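Of the protein chains in this complex, one is absent; all others appear in place.
Letters are used for the chains, namely A, B and C, taken in the order the chains are written, and counting of residues starts over at 1 for each.
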Amino acid sequence: MAQVAFIGLGNMGGPMAINLVKAGHQVTAFDLSQAALAQVAAEGAKVADSAKAAVLGADFIISMLPAGKHVAGLYQDVADAIKADALVLDCSTIDAATARAVGASLAAKGIAFVDAPVSGGVGGAKAGTLTFIVGGSAEHFSKAQTVLTAMGKNLFHAGEVGAGQIAKICNNMLLSVLMVGTSEAIQLGVDNGLDPKVLSEIMLKSSGRNWTLELYNPCPDVLPNVPSSNDYQGGFMVDLMAKDLGLAAECAQQSQSATPMGALARNLYVAHQRQGFGKLDFSSIFRFFSKK
Amino acid sequence: MAQVAFIGLGNMGGPMAINLVKAGHQVTAFDLSQAALAQVAAEGAKVADSAKAAVLGADFIISMLPAGKHVAGLYQDVADAIKADALVLDCSTIDAATARAVGASLAAKGIAFVDAPVSGGVGGAKAGTLTFIVGGSAEHFSKAQTVLTAMGKNLFHAGEVGAGQIAKICNNMLLSVLMVGTSEAIQLGVDNGLDPKVLSEIMLKSSGRNWTLELYNPCPDVLPNVPSSNDYQGGFMVDLMAKDLGLAAECAQQSQSATPMGALARNLYVAHQRQGFGKLDFSSIFRFFSKK
Amino acid sequence: MAQVAFIGLGNMGGPMAINLVKAGHQVTAFDLSQAALAQVAAEGAKVADSAKAAVLGADFIISMLPAGKHVAGLYQDVADAIKADALVLDCSTIDAATARAVGASLAAKGIAFVDAPVSGGVGGAKAGTLTFIVGGSAEHFSKAQTVLTAMGKNLFHAGEVGAGQIAKICNNMLLSVLMVGTSEAIQLGVDNGLDPKVLSEIMLKSSGRNWTLELYNPCPDVLPNVPSSNDYQGGFMVDLMAKDLGLAAECAQQSQSATPMGALARNLYVAHQRQGFGKLDFSSIFRFFSKK
Partner (left out) sequence: MAQVAFIGLGNMGGPMAINLVKAGHQVTAFDLSQAALAQVAAEGAKVADSAKAAVLGADFIISMLPAGKHVAGLYQDVADAIKADALVLDCSTIDAATARAVGASLAAKGIAFVDAPVSGGVGGAKAGTLTFIVGGSAEHFSKAQTVLTAMGKNLFHAGEVGAGQIAKICNNMLLSVLMVGTSEAIQLGVDNGLDPKVLSEIMLKSSGRNWTLELYNPCPDVLPNVPSSNDYQGGFMVDLMAKDLGLAAECAQQSQSATPMGALARNLYVAHQRQGFGKLDFSSIFRFFSKK
């Protein structure tokens, strides 16, 4: 079993750290919140009183932080304290440019790095069924499995350092397009007299099939146990989708790529957010199309 | 076995009529093209020298025509020659308003009508594996199966007369959004150093999953045996997708529905068509995003 | 002075008919509303008890109706009662296809026709300062001035029959793009700390200059006496802009034209309408972008 440092114990990081403990790893955790530390301590993790103290002697350092600037700041502070043959895994969803910069600066000190953003939400974090999309060398991807398998079920190797972030935002941009497109197609049917269940069933078995129709129908009362059937509570918040679409826009901007559908989805989500719906599940964009 | 009149023997109608013959039905066919008539005659269909002659005595009248005006014109001409307990199936893809008007005017003469647009393309028409999306009463949907099962595999009952057309264009509008969204997501990944096969595989197993990633990847050489791997030949032409998106726009216009994604897809397809790509497969929209 | 029949005395038609009376024309009016008839009678118009009665003996027949079907229906009913050398002016905003069909069917009876949709709103109708955009022959455009100058100030000759409708919807589609684009540009500035008055002033003197910045700023309290400074009351309703954008969509559909900006504007206006803002001025789209 491995020595693991875990930095960032939020809604996602907390349960991920606990799953590492349960799998038998020796976890030393750090977070600015004492409450968050107490929760993981109760499950058997050690707590450190600084990020630097947490990483000392660790074989794996895992970070789960809100944005690129936090990740860059963390590794600027603690790089010198990381041991030479350790593997750093940043599981935050951040811009690829920062991931690459952090990877390069650690590599300069001989420290291995992979970016490993997740999907699967808080539910997946608790259940240990997250998906990890990993950017790094084949060797480091292989080594990362020691810890990732304790937290997730699907592990993808997207390419070199940064590729994990790119693949994740490509996926989430596409997801937003599926969600908005499915919402407007269902509402168009409803406006013309169709039953949303019947239409959803037909499209699910036809060329309109997509993940949102299968598992996450945005129209209330078509599927049970999805946010749309629970007043859009729970799930993946509009605020988070807007953040990911911002990362996609930034990425498209840097590579001079045309992403008109993703850009339109981003703008609809931002407008939705501004109307005060940022805390609802992202399938609530359906309301943009339905009649008040 | 039934007496079937079949009007309209184009790329789709021809093989559909032949499948009816093969299933043992007595088919009397009509088309303005002698060549088309000769082809179905060679397979055992009778040929009539007018649409009116074709429908005389038929239990089922099936039409497969290019646009609403042709369908409306046909049934204005032949309604009086149709026998009282016959069932009319219009398999053309046309606007729902015309379908409803034709249905209502036939109903006024005591003739049953369903709209039954298809998906599955020329390949499906030949193989007898089309999908039919049917609008009409439950009784007529049930009766229609006598002939539809000879031509297709999936039969959906979308609702009352016109609902077949609505469901089909909702599906095809969504399909266009999936295709454009998937194209730009893959190209964004490629522009940022990802391998399109790896990215497609990741998204297919994640929340970006959709029909185009499964069966119709728009990026050349990701999937074998799809139009994108064959220089965008074959498949479902840009011209036809543009037509269907026009029907969706018209429908959204009549119901005052908001369909921003579908509208954007329509405009990209129309621009693509204007650049001279109307005869390519609709996955060729990928070229809009890739670098020249 | 001329004998004028005026059919359709709504918010626009009423004041237009009255201005014809004031200019000395002999106006015979018809409308389904007795109240509307009473108002123009009080100003000196004769009232007829049917559209047919109104057109008898008239040199000019002017119609101002809500939609294409009303215009088509009217002239189907009254064509035989119109005298041979009369000129028909339809001032309704309708689709060009209907305008052309009505023009052709009147021409077949030797009756001259121009389409002459207006802009300028109820205020312009009352003040006699409307703009007329006329489609028809040069000769008929010239003849039309006899009556148009009593109701408007700017008379444009757009081309043959139907061209008036086309030019009007091209203009109004562009107007909607100016309004949405100006709204989002101002809000982007405000979100980044700029004063909307200062930014509007700069853009008005730069390459962002457009009619909305000049006369109809959508941001409250930048210009006095515009709807945005009066809680978006008065002006040109969202419902009417949505109608015109629907006509533009239909037109683009028929000519297979790409109008991505116009289509996006239409969809934003329809969504705005669905949120319950149909009766506000169309500059209220600004609210879509500002924070709640």
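List of remarks:
Note that contacts are C-beta pairs under 8 Å (C-beta built on N, C-alpha and C of every residue); 3 or more make two chains touch, one makes a residue touch a chain.
Note that the structure is a prediction, hence the values are computed from the model and not measured.
Check C:Ala2, C:Ala41, C:Ala101 or C:Cys170 against the missing chain and you find that the one touching it is C:Cys170.
When the missing chain is restored to the complex, the residue among C:Asn19, C:Gln39, C:Ser63 or C:Thr259 that touches it is C:Thr259. The residue touching the chain not shown here, chosen from C:Ala45, C:Leu89, C:Leu178 or C:Val226, is C:Leu178. Touch with the chain that is not drawn comes from one residue among C:Gln26, C:Asn154 or C:Ser229, which is C:Asn154.
Hidden from this view is one chain, which touches chain C at 96, 119, 131, 133, 154, 156-160, 162-163, 166-167, 170-175, 177-178, 180-182, 184-189, 191-195, 198-199, 201-203, 205-211, 214, 216, 248, 251-252, 254-262, 264-265, 268, 288-289.
Seen across the whole complex, the unshown chain contacts chain B at 264, 271, 274-276, 288-292. One chain is missing from the display, and on chain A it is touched by residues 242, 246, 249-250, 253, 256-260, 263-264, 266-268, 270-271, 273-274.
By definition in this document, only the chains that are shown with their structure count from here on.
Of all residue numbers used at the contact between chain A and chain B, over half are used by both chains, marking a mostly same-residue interface. Measuring from the averaged C-alpha position of chain A to that of chain B gives a distance of 39 Å. One finds 51 Å separating the Cα centroids of chain A and chain C.
Shown for chain C are the residues that touch two or more other chains, namely 264, 271, 274.
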